[in-house]
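Inspection log for the structure reproduced underneath, given as structure tokens.
Every protein chain of the complex appears in place save one, which is left out.
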Amino acid sequence: MREHFQQELEVVNQELVRMVVLVEENAKKAQKALIKQDSALAKQVIEADEKVNAMELEITDKCTLILAREQPVASDLRHIVACLKVVSDIERIGDYVVHAAKRAKELADEKYIKPLIDIPKMLDLGSKMLRDAVDALIHSDEVKARETAKLDSEMDHLNKQIYRELLALMLEDSDNIKQATKLLFLSRFLERMGDHAVTICSWAIYSAVGSHAEL
Amino acid sequence: MATDTPKFTVKDLDLWYGEVQALKKITFDIQQNTITALIGPSGCGKSTFLRQLNRMNDLIESVKVQGSVLYDGQDILNDCDVIELRQKVGMVFQKPNPFPMSIYDNVAYGPRLHGLAAGKKRHHALDEIVERSLVHAALFDEVKDRLHKSALGLSGGQQQRLCIARVLAVEPDVLLMDEPTSALDPISTAKIESLLDDLKKQYTIVIVTHNMQQAGRVSDATGFFLTGEMVEFGKTDDIFFNPKDSRTESYISGRFG
Partner (left out) sequence: MNSKKVPKTAHQRHQKELKRDQHHAIIHWVVTGFVLLVLLYIIGYTFTAGFKNLSLQFFISSDFDRGIAPQLFNTFYILILSMIPMLLIGISAAVYIVEYAKQGTMLKILRFATETLSSVPSIIIGLLGFLLFVTNFGEGPRWEFCRLAGALTLAILNLPWMMRTAEDALRAVPNSLREASYALGATKLQTIFRAVLPASIPGLMTGALIVSGRVIGETAALIYTSGVAGSSNGWFNFNLIHVPGDTLAVHIYTLFADNPTPAAQQGQTATAVVLIALVLGVNLLGRFFERRLTKRFSGE
């Protein structure tokens, strides 16, 4: 029954996954651009972000049409509302990946004051959290959502670690300050990836059980 | 919202049509000045239940009833004046059924029956009752110039509002509505739905509807009937946001008829 409706819901889910895949790919490229100091690769990421923004609008429109035509209720309704909320979080995460790419471009011609280890880790972790959170939403998996949200503490840990290391470098040599502050800001932005992923997790729980969770 | 005794208290209501059990252990309360919607697939007992609230099932010979239904605390299944009950608990049917008389006579039928306009100024009092009821049913302006013309000349939506006016004229307490807008076009439906919102200030309304969206738009509480049982009953907000029973969820999401 209501096959058309089921198909429409499936399409929205698939579009969300596509959006996540795009952001994941961008994150991977941004990571590589940072490590290899590849300016051209960074430029690709910046340009690809347009597609991510476009997808946010497309998915929003699709959800709105479903509301208008199918009048969903109960769990279907909660799911659509959650999808609507979550697209903007995914888009934000995509923006932070772009920040990483922009920093990569800026620092392409400099020598790194320290080898980049934790920042790439944050990109990986952010990607994973994004992927798992959206999975939890699509499959109405409350357990997975809660577990994914817990990973945010690791993100915070990485952020603090970077802060301490960069602080030390800045105190050591004032020439380091310029690059270090750029890296510090980048780290703060990447930490927000985790925060947005946690928001996605709470909407996944909303869709699954109908209550707002404190994660 | 009134928090006194519920208008209706139903406990373990069973009903049989001959050998077939049409209602199974129905138990819930209907609060005063609310609109309660009864939803569920065809033939699941919601209309049968509604008709028990004003003992219209008595008209069918093979009906047997067990359990308790209290109206304002009084037992209406046994030892109850059915005539008085039906005056206090009025009913509007699915297909508008005005009498083949004038609009005025239709509305005046009930008051004349119960002698509501008595005494010396009887004619004047009756005029007042008719006008008041038609105003309350949002029909007066449309028919005030042809009160003595046949009611059958009205459109479907107007006829249904006339039937509502007819019920209001006997000054009931409760309005029972059995799919009141299913035979009407969307505009008439919308008019009657906005009327309900107004009416609930003064009356308690129970409405059986096939239309999920109508239940959502109109009601404060909703009960879901399935094969003679009441599967779930609760605030409409809860039922439509997060129903407790998976059968309720399936039904309102349209995943089964």
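We just call them A and B in the order they show up, numbering each chain from 1.
Here is the rule we go by: a contact is a pair of C-beta atoms (placed from the backbone, for glycine too) under 8 Å apart; a residue touches a chain by one contact, two chains touch by 3 or more.
Worth saying up front: this structure is predicted, and the values here are computed from it rather than measured.
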Which of the displayed chains are touched by the chain that has been omitted? B
Candidate in contact with the missing chain, chosen from B:Val63, B:Leu77 or B:Met101: B:Met101
Given B:Pro6, B:Gly90 or B:Pro243, the correct residue touching the omitted chain is B:Gly90
Option touching the unshown chain, where B:Ile76, B:Ile129 or B:Cys163 are the choices: B:Cys163
For subunit B, residues in touch with the removed chain: 54, 56, 59, 83-87, 90-91, 93, 95, 97-101, 109-110, 112-114, 150, 152-153, 163, 166-167, 170
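Heads up, the rule we're going with is that only the chains that are shown with their structure count from here on.
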Subunit A and subunit B, separation of their C-alpha mean positions in angstrom: 53
Complex interface listing, subunit A residues touching subunit B: 1-2, 5, 71-78, 209-210
Using the touch definition up top, name the residues of subunit B that touch subunit A in the complex. 212-213, 216, 240-243, 249, 252-257
